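Left out: one protein chain. Kept in place: all the others.
Chain naming follows the written order as A and B, and within any one chain the residues start at number 1.
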Amino acid sequence: MNGGRSKRLREKSVFKIVGIVLLMVLVGLMFTIVDRLPVIGNPDSAPNRHVSDYYIEEGPELTHSPNLVTGVLADFRGFDTLLETTVMFLAGVSVAMILSNRLKRHWDAGIFRKDENFGGYEVKVIMPILIPVIIVYAFYVLMHGEVSLGGGFQAGALLAMAFMLYIMFADLGKNKFRITQHFTVCVAACGVFIYFLTGFLCMINGGRFLEYEALPFSAEHGAELHATGILMIETGVTIGVMATIITILEAVVERNSLNGRS
Amino acid sequence: MGILLIEAVLLLFLIAITIVIILDKDLLSSSIIYCAFSFCAMVLYIMVGAPDVAFTEAVIGVISTTYFVVSLRTTDRWCK
Partner (left out) sequence: MSNMIISNLPVLVVLLPLAGALFCPVISYFSRRAGRLTVIAFAGTSFVLSVVQLLRITDVGKISYHFGGWEPPFGIEFSLDSLSAVLLVLISGTGFVSTIYSLPFFRGKSRFRSFGYYSVLSLLICGLLGMTSTGDVFNLYVFLEITSLSGYALIAMGGDKGVLSSFRYLMIGTIGASFYLLGIAFIYGETGTLNMYDMSGLVGPVLSSGTTMVAMAFFVVGFGIKMALFPLHGWQPAAYTNAHPGAAPLIAGVMGKVPAYAMLRFFFYVFNANTQYVERFLVVVGIMSALGMIYGSLKAIRQTDFRSMLAYSSIAQIGYVGLGIAITGYYGLMGAVIHIIGHSMMKSCLFFCSGAIRYRYGETAMERFGQIYRKMPVTCAAIVIAALSMVGVPPLAGFFSKWYLALGAANMGEYIFIFVLVISSLLNAVYFFRLFENMFMNKNVADGSKGIGAYLAVKAEKKAERDSVPFKEMAATKEGYKGRLEIPPAMLFAVIVSALGIILAGLFNAQLVEILGPAIREVV
């Protein structure tokens, strides 16, 4: 891509004007149909008639989870959640793979001082209290995904946030808690694999993929197996999400230290 | 009527934040304002009745703001 010619093209105001006109057309189009969309809470509109009735009436008993959002996400449409977790894993692998290219130092941003020490007793006292609380809360959110708000994605993100806080504020001279990106990618792969394994176990035992009634565990009535299945897949999602977020963070931080500022 | 007013104010605020993020030349302040965008979106999600999504948006907003700020150390802070 020759920089000179395309730079001049980019700055031509014709393209900007055309872009703004098209944007106005799109916004106008959206405005004209926004009053024809179904009203929230109207029980006669199409989205609330066909499939939602079944979900609301039969959902909580069939999937054994009072939180209907988790019920739909992890049970009725559990396959979509497997694919979304795969997308997260894919994002982690891609970012780590692209950023691991050892380029020469292209930019010189001398803004940040070299001798920054996040010392002070606010950090040294509050962080050791806050980080374990976040970790315990993450496990709470994971286990209570079916009953109240929560689920796998939130729990994984909270665990990763605890790790991030530790990396940013801990005194890294003393304990270098450095993990390689290969390791975190493997952990993410294990997380997604746990999800895949749950479905595969159901398949081996004679049911369809992700049919929790066919899990090879013993339970009193079939609905409890749903709860077990949902817990297993949420664990897989948690591990996958946590490892992906840590991978991306490590990739960016390592890129910084390659460029000479750490 | 009060609820609709709060929703309308939040939506306008959202548009204003977006315009500021696009036009601002200081990338560090754009990243921080992105966190405000995430916060407004979170409140809107609660108002339309989706608390799970709001919870996720809160956590992910913090994480993505952290990504933006950390990755700014590799590039220039000022956009030309």
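Operating definition for what follows: a contact is a pair of C-beta atoms (placed from the backbone, for glycine too) under 8 Å apart; a residue touches a chain by one contact, two chains touch by 3 or more.
Keep in mind the model is a prediction, meaning the values are calculated, not measured.
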Original post:
Taking the complete complex into account, which shown chains does the hidden chain touch?
Top reply: A
Subject >> Option from A:46, A:147 or A:219 whose C-beta touches the chain left out >> reply: A:46
**OP:** Extract the touching residues of chain A with respect to the undisplayed chain.
**Re:** 1, 29, 32-33, 36-38, 45-52, 54-55, 75-80, 83-84, 86-87, 89-91, 93-94, 96-98, 100, 181-182, 185-186, 189-190, 192-193, 196, 203-204, 206-214
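Methods note: only the chains that are shown with their structure count from here on.
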**OP:** Report, in whole Å, the distance between the mean C-alpha point of chain A and the mean C-alpha point of chain B.
**Re:** 17
Subject >> Touch list for chain A against partner chain B, complex >> reply: 40, 67, 69-70, 107, 109, 111-112, 149-151, 153-154, 157-158, 160-161, 164, 245, 248-249, 252-253, 255-256, 259, 261
**OP:** Note which residues of chain B are touching chain A in the complex, please.
**Re:** 48-49, 51-52, 55-56, 59-60, 62-63, 66-67, 70-77
